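Structure in C-alpha cells, see below.
Just one protein chain is left out here, and the rest sit where they should.
Moving on, here comes chain A:
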C-alpha cells in the first residue's frame, strides 16, 4: 500500500481531474471579460487625457463603480461557484 501522503495526493488528483472536465464557470468567465474590457477602457482614457487630472479621476471612479457593482451582482465568490 502506498504511503498516506501518496494516497492523499492521488485522491486529490483524481478529484481535480473530474472537476477540470467541467471547465470554469461560464458566468464568471463572462464577468472577467467585462472587467478586463473596463480596465482597458480606463487605461486608454488615462493615456489620451494624461494632463487632465480631473478626467482621469472620473475614469478611475467609473472603473471603481463597475467593480462595486460586481459585488452587488453576487460576483464576489470564486471561479467555480
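Observations
Note that a contact is a pair of C-beta atoms (placed from the backbone, for glycine too) under 8 Å apart; a residue touches a chain by one contact, two chains touch by 3 or more; residues count from 1.
What we mean here is this: contacts and distances are computed from a predicted model.
The complex includes a chain that is not drawn, and of the options "PSer/pThr/pTyr-binding forkhead associated (FHA) protein", "Anti-sigma regulatory factor", "Peptide ABC transporter permease" or "NHL repeat protein" the UniProt name matching it is "NHL repeat protein".
For chain A, the residues in touch with the chain missing from this view are 1, 3-13, 15-17, 20, 23-24, 28-29, 31-33, 35-36, 39-40, 42-43, 46-47, 50, 53, 56-57, 60-61, 63-64, 67-68, 71-72, 74, 76-81.
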